[in-house]
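These notes concern the structure reproduced below.
The complex is shown incomplete by one protein chain, all other protein chains being positioned as in the whole.
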Amino acid sequence: MVNTILIISMFIIGISFLLVTVRFLLGTSVVDRVVALDVLTISSVGLIVLLAHFFDRGIYIDVSIVYAILSFIGVIIIAKYLEKSL
Amino acid sequence: MKLKSILILFIILLAFWIILNNSVSPLILLTGAVISLAIAIGFCKTCDVFNDLRLTPRSFLYTFLYLWVFLIELVKSNFDIAFRVLSPSLPINPGIITAKTTLKSKMGRLILANSITLTPGTFTVDIIDDKLFIHCVNMKEEEQEEFGNHIVRKFEKYLEVIYG
Partner (left out) sequence: MEALQIAGALLTLLGSLFILFAAIGLLRMPDVYNRIQAGTKASTLGSILTLLGIGLCHPEWLLKIGLLILFVIISNPVSSHVLGRAAHFAGIPLSKRTHIDTLKEYRDKELTAKEEQQ
C-alpha cells in the first residue's frame, strides 16, 4: 500500500522532470534555462530521498544534503556571472 | 558587540554538526566545537548580521508567531500558484511595484525580502536602500501603493520586534 503510493509519486516526479527538460531545451534566454535547472535539482533532492526509502539506506539523505548545497551555490555563481560582478 | 555575533553563529554551526554526525561522543563534539569556533571567529570579523538580533522573551514569542504566519502564507501561495497555472485562461496581471520598509537592520530586511518571495503572487526583484521592488503576478494599477504596503506590513510588525 505505502510502496504503491510512493511509486506513483515517483512516476509523477518523473513526468515533471520531462516537462522541465522541455523548458530547459526551449529556453529562449539563459535565465530561463537556469530556472529550469533549479527546479530540476530541487525536485531531484526529493527523488533521492525517495530512493533512500526504497533502498533503505540512510546515507542517501547526506547525499541529497550535499546535492542541495551544491546546486544552490551553482545558481548563485551563475547569477553573479550574469550580473557581470564575478 | 562582536561576542554576541560569534556566540550565535557558534551555536548554530555546532547544532548542524551534531545533527549531521548523529552522535554526541566526546571526540566528535570536541572536533566540532574547535572547527565551529574557528569559523565563527573568522567569519564575524567582516560580518555583523547577527548583531541586530534581540534576545528578549518577547522576541522569542514573536519568532514563533512569525513562523506560524509565514507557514500559512507559504501554503496559501502554493495553492494560489497551482490555481493560476491550471486554469486554462492563465489569469495573470504582472507588474513590478515599489514598497517602502521601515526596518533598519540588514538581517531584518533580508528576512523580509525572503518572506515576500514565498508569499502569494509576489517576489522581490531588488532592494535599494529602503525601497523594495516587488514583482506581482496579479496587480491592479490604481491601488499599487496600498497593495505594496499591505504585503510589507504583514511581516514587518513581527520582524520589527525581533530585529528592530
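Letters A and B name the chains as they come in the text, with residue numbers starting at 1 for each one.
Keep in mind that, in the parts below, a contact is a pair of C-beta atoms (placed from the backbone, for glycine too) under 8 Å apart; a residue touches a chain by one contact, two chains touch by 3 or more.
The structure presented is a predicted model; accordingly, all values stated were derived computationally and were not measured.
Taking every chain of the complex into account, the absent chain touches A, B.
Contact residues of chain B toward the unshown chain are 16, 19-20, 22, 74-75, 77-78, 81-82, 84-86, 90, 92-98, 113-115, 117-118, 121, 123-126, 128, 131, 133, 135, 137, 139, 141, 144. Summarising the interface, chain A meets the missing chain with residues 1-2, 5-6, 8-10, 12-13, 15-17, 19-20, 22-23, 29-32, 34-36, 38-39, 42-43, 45-46, 49-50, 52-53, 58, 61-62, 64-65, 68-69, 72, 75-76, 78-80, 82-84.
The working rule: only the chains that are shown with their structure count from here on.
Mean C-alpha position of chain A lies 23 Å from that of chain B.
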